[in-house]
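Quick one: this structure, given as structure tokens, is what I'll be asking you about.
We show some of the complex, not the whole, and keep each chain where it was.
Chain nomenclature is as follows: A, B and C, assigned in order of appearance, with residue numbering initiated at 1 for each chain independently.
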Amino acid sequence: MADHPAATPASDAPQTIEGHFVLHDAYAVMWPYWLAQAPQERSAIVTEAVGWLQDETGVGQLHSALYSLLGQKGDLMLIHYRKNVDALNRTERSFKRLRLFQFLKPVYSYFSVIEASLNEATAIAQHKVADRGLVAGSAENAEAFEVEMAAQRKALESRVFRFIPENRYLCFYPMSKRRGDKHNWYALRPEERRGLMRGHGRIGHKYHREVVQVIGGSIGFDDWEWGVSLHADQPLVFKKLISEMRFDPASSLYAEFGPFWFGIRQQPDDLAVLFAGGLA
Amino acid sequence: MADHPAATPASDAPQTIEGHFVLHDAYAVMWPYWLAQAPQERSAIVTEAVGWLQDETGVGQLHSALYSLLGQKGDLMLIHYRKNVDALNRTERSFKRLRLFQFLKPVYSYFSVIEASLNEATAIAQHKVADRGLVAGSAENAEAFEVEMAAQRKALESRVFRFIPENRYLCFYPMSKRRGDKHNWYALRPEERRGLMRGHGRIGHKYHREVVQVIGGSIGFDDWEWGVSLHADQPLVFKKLISEMRFDPASSLYAEFGPFWFGIRQQPDDLAVLFAGGLA
Amino acid sequence: MADHPAATPASDAPQTIEGHFVLHDAYAVMWPYWLAQAPQERSAIVTEAVGWLQDETGVGQLHSALYSLLGQKGDLMLIHYRKNVDALNRTERSFKRLRLFQFLKPVYSYFSVIEASLNEATAIAQHKVADRGLVAGSAENAEAFEVEMAAQRKALESRVFRFIPENRYLCFYPMSKRRGDKHNWYALRPEERRGLMRGHGRIGHKYHREVVQVIGGSIGFDDWEWGVSLHADQPLVFKKLISEMRFDPASSLYAEFGPFWFGIRQQPDDLAVLFAGGLA
């Protein structure tokens, strides 16, 4: 890029690695209309939908999951992880062909791609190589760094090309970093941003045995910058984790939050229970 | 957490104790459609709903309450207190199976968990132990503190594992603490926050004979940080209490308010009066 | 309140006197559905509604008024003044039982209670007593103040327990005082607030022959802090009054406005004209 010497250095924007494309897809059931159908009709409709969901949930289509939602925001949410955008669009389109779809009212969706930061991985690789006492700038050093980075990248790939966590409870919310007149994340120096993200990561790490966090990047894909999914087996842990983070400067000064969605994991064949008005 | 020495101290975020999970669930009645039903049909539908509400209102399901709402925001609000999230979700799902549900339009819901602050309890326990003149740091002192804290915690538990207050009038609103460029609650030092909350609590305490206040924490559960329910036997006291608090710095500088809901308590079998267009 | 010495002084929040509870209730007519009814059917439906409105408008139920609205926000607004919240809720509930209601779409409502400030009354009483040269702190002085305050309070009561002004034009809007990072009404010193309100009152007073102003307090009742109703016989006077106030610091720095509603007063039996698509 020799003809654009003053361009923003490529290292300024955080480097990320991307994995599966994700759709969060929430619906309300039109209960009176649904319950007005004959029982055997309802049964056939649910059977068709269970079959579809089992196909999509399996590793063939990659992975899909079903949740019962709390409150009036909606009745159910589907999460789909797919290898590419076309497969994701095909999944949502095939869902609309189900007979069950006519009893659903779309209430929210969010489109993102699982991402992980390469910056920390790079720092770790640099530390590891430095620890081995190789001469800085030497070919030996560069090679060791490349080997280490390949290992780091492979570890990250296993995180971004993953399956949907199995935990019973889900907390999903979109968020962006603030670009206010005074506090503007994007006007911070890279080392400030990295320092803030490290502190933020430490809080997440405190809860890593209880909460699985999946970060979907959505700049250019949807209306916020990230879609955050937390998965846990105990609902109060979401409140504790997010409350603690809210006092962390990366959140207190720089985070803007969208709507919060709380779901309870259901298996594909639990659809019959859900559509009978129960919870599995 | 020895490997994360710079992590936010655990004491920085306020320590809370959580109790029952709560759903506020508001509906508008589709009057013309409802009134178009035959009288004996309406009667049967209301009878089924009264039975359901009596079951849910009893201590078996834990506790539910019914309110007639003021203004066009809605006609009625249900409040449910439940022991866990699954029970809460089961209650809302079973409500949707009632025949009455087809005449209702969902207008608002709020999901939270009753919470109380452990910080003040800790301060009280420390004061009580100090008053007894025990040597600071001694085993005797530590033991006395533990005994006192157990008593404090038990008192708080009776507040967070409670039933719905019986008062005739309800004022419900969600709120968050401000995270503005200048006034940011989450960027205050812990002692500043505690000082502000103490002043705030004093105003609440002035009204404690007239108003029962139930605080639902909702970080990670719904779109605001708290859902506040005030219960009283006289409607003007809500205006006086909230007006007075609005001049308190914890509110004037740091509170953001959502919509306000005003309700009049009705008993389960008042549903018949309500659905005949009256008020019990 | 001896055990809470640092509590906000009771005198800090403005002292108010409250009167009638008020509901503003706006609707759009579903014209095509309405006009599809047979003429004699429409006539019977209007007759029932006129009877209801005449009953509610009379001093028995206290007082109700009807307005034709400008623009697509709605077709008609009802204002109800009632002695208590239960009566207000009963009125709106009985309205929903009218056959006319099935042709209406709710578009807005606002719930408040008429209020007047006691602070100015207190200042006037203090001035009057001071003018009589009584010794400050003497029992004579205190008694004279009490007598004067009783008179002031009685005058205010006649303003807050009033009927709906009869003027042809209505301008209604909800508003709150700003709580911004820089300009925060609730963080001002009491004397600053009183000075600003006096200046504000002077502008209102300039128009007192042309405009009747009714202030509904709504903290704890609805989504804004006040609902302001202006009543006049000439529509341009609203524009002149509000424009002039907008340059007054109490407004320019501290007021936030909700939607504006403009109505033309109609009598109960004008409903027949209104529902024939005309204006009385």
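What we mean here is this: contacts are C-beta pairs under 8 Å (C-beta built on N, C-alpha and C of every residue); 3 or more make two chains touch, one makes a residue touch a chain.
The structure displayed is predicted, hence computed values, not measured ones.
S.K.: With 3 copies placed here, how many are in the full complex?
M.R.: The number of copies making up the whole complex is 5.
In the analysis below, only the chains that are shown with their structure count from here on.
S.K.: Work through the pairs of chains, note which ones touch, and then classify the graph as line, ring, star, complete or other.
M.R.: line
S.K.: Indicate the whole-number Å distance between the mean C-alpha point of chain A and the mean C-alpha point of chain C.
M.R.: Here chain A and chain C have centroids separated by 49 Å.
S.K.: Quick check: what residues of chain C touch more than one other chain, meaning two or more?
M.R.: none
S.K.: Under the stated contact criterion, what part of chain A meets chain B in this complex?
M.R.: Touch residues, chain A against chain B: 29, 31-32, 35, 68, 70-73, 169, 171, 180-183, 199, 202-203, 205-206, 230, 235-236, 238-239, 241-244, 246-249, 251-253, 259-260, 262, 264, 274, 276-279.
S.K.: Under the definition above, what is the set of chain C residues touching chain B in their complex?
M.R.: For this pair, the touching residues of chain C are 1, 4, 6-8, 12-14, 16, 18, 21, 23, 25, 84-86, 88-90, 92-94, 96-97, 101-102, 106-111, 113, 179, 181-182, 184, 186-187, 217-223.
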